[in-house]
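Take a look at this one; I'll ask things after.
Removed: one protein chain of the complex. Kept in place: all other protein chains.
Just so it is clear, A and B label the chains in written order, and each chain counts residues from 1 on its own.
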Amino acid sequence: MNIKKRVAVVGAGITLFRRRLKESGKELSFHAVNMALESAEMTRDDIDSVVMGTAPDAFDGIHMKSENLLDGAGATQKPYTHVYVGGGTGVFSPIGGWWHVASGMHDTCLVVCEEKMSPCFPHPQTAFRTIWDPITSRPLNPNLVWIFALEMHRYMKVHNIPKEHIAQVAVKNKGNALDHPSAQLGAKITVDDVLNSEIMVYPVNRLDISPPSDGAAALILASEDVARKYTDAPVWLDGVGWALDSAYWTNRDLYYPQYVEEAAKMAYKMAKINDPPKEVSFAEPYDPFTYKELHHLEGLQLAKKGEAPKLTVEGVTARDGDLPVCPSGGLLGVGNPIAAAGLMKCCEAFWQLRNEAGKRQVPKAETGVCQAWGDLMQVGTVCVFKRDS
Amino acid sequence: MSFDKIRDPRKLRHQIGHMECDYVYTAGVAGERFYLALREDGKLLATRCDKCNITYMPPRMYCDKCFAELTNYKEVPLTGIIESYTITYFDMDGEVLPEPLVLAFIKIDQTDGGLIHTVGNIKPESLKIGTKVKALFKDKAKRTGALTDIKCFQPA
Partner (left out) sequence: MSKNMKELPGTPLSGKELKSEKVITFKWRPNAKYAWSAGIAYGRFLDELKAGRIIGRRCSRCERIIVPPRMFCEHCFVATDEWVYVKDTGTINTFSLSYLDADANRIKDPILVAVIDIDGASPGVGILHLLGNVAPDKIDVGMKVKAVWKPPEEREGSVTDILFWEPLED
């Protein structure tokens, strides 16, 4: 592979994540970008190009919303691109930024993700009605949670996983989120709280699900030579990977996310990681639902098939465990403004690798993996971040 | 393909649907200041970036150029200049309007921006680019906090 420039992360920014924020999407983008610029000690003039990531326009209710958001993203009169792979967008956006810089085309690229899910009534779920195949699925009047429940149940059944083990993910992530300043749903809860919470779509209980949220996040990428001018502690985006599986999801076995494995292998190879469980010091897999964190840890090759629940129960994935997972608090705790939630994970990797994560800091953070997932359970996006050792 | 001549998909095996969503948009921080001033005081508010010497109308929370946060709101005149206009004779569904409707981009005085609005109380044939116009407000009781709180712009 001919990668012209090594790509660094030099700044990150984020807003509050809440069920509803007064700021417009542009204004939220502005705040996240402004914080990222400030943390990198850069101005808008230092930015060569901008990549915007958002999930379905139907949440904000502004068709072609990336054009609407452009000025808030600091992209006026600059090369600007919108990238989109459903829920996988948040981790795909820095991959889009990576293309700009790794190719040698631009020295710097600002990556912004924004989501406002609050405008959609009666519920953001309503917007999801229109993602289904209109011929084979939509006449059945499906709710999006159906496919997650079906996938979760298949995963549990194939590996004989008790629900208690899966519920532990919510306990861990909501607990971790207590230390995240953006967090919407940080809380100290128990496994019983999860099991006794309302059944939404069996086997998914209310506390297995991340909330709908408004929020924005931003990340600044720079080529190695330029990054050194701004910081002594660049974080390296050394591996990127993405893959999509067939949209005929009822023709695949849902117990394992093969597409996440493909994406992870691509990213690990690029980052020269041969033994992921040994070499990865923490992970931020996508956790819109409790079981998804486990599913994705397996796809990311950080746990054997069916064994991620055990790691969680044994405390391996706790913030002070051998492999901290979602030290940020994840989507379950920090919130889920879809694309911004994925980019929040990459911001977390940046802060962890710079020792700037405060109370959330994991020990010996050398290599972090972030991953997102989405569409009709078909996309895996992966970024591997490292610091100078 | 064999279906080239069929323009209406309903003549083929098909499924019908629509977007069932309703939306409620917040105006945002700067938008809210602007619309509250329209509704409550019948005033136009702009934001200003002194560094770039730009006065934003409608107001923005940040400067498009230097990306500074703008917190300096100032009242600007209700008058402006027609920068461009168009006359429409049909409504959104293609029906002929009872009266032609004049739509204009009005650059608001003492600002670097402007508003798209209707121009009333003027004969279409006497319209000119450069005509000075002034906002005519609805009665306060009828205002809702939207651009339509201005009934129209009319020759000043």
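The rule is simple: a residue touches a chain if its C-beta (ideal position, glycine included) is under 8 Å from a C-beta of that chain, and two chains touch if they have at least 3 such contacts.
Nothing here was measured: the structure is a model prediction, and the numbers come from that model.
Across the whole complex, the hidden chain's contacts among the shown chains comprise A, B.
Considering the full assembly, A:Pro139 is the residue among A:Gly104, A:Pro139 or A:Pro162 that touches the omitted chain. Touching the chain that is not shown, out of A:His123, A:Lys272 or A:Lys304: A:His123 (per the contact rule at the top). Across A:Met105, A:Met200 or A:Val316, the single residue that touches the chain missing here is A:Met200. Considering the complete assembly, chain A touches the hidden chain via residues 12-23, 28, 31, 35, 38-39, 61, 118, 122-123, 125-126, 129, 134-137, 139-143, 145-146, 149-154, 157, 181-182, 198-204, 214-215, 246, 248, 250-254, 351, 356-358.
Residues of chain B that touch the chain left out of the display are 3, 8-10, 12-27, 29, 31-32, 35-36, 145-146.
Just so we're on the same page, only the chains that are shown with their structure count from here on.
In this assembly, the C-alpha centroid of chain A lies 37 Å from the C-alpha centroid of chain B. Remark: chain A residues 20-24, 26-27, 30, 33-34, 37, 43-44, 58, 61, 71-72, 74, 76, 118-122, 126-127, 129-130, 134-135, 138-139 touch chain B in the complex. Taken in their complex, chain B has these residues touching chain A: 15, 17, 19-32, 60-62, 64-67, 69.
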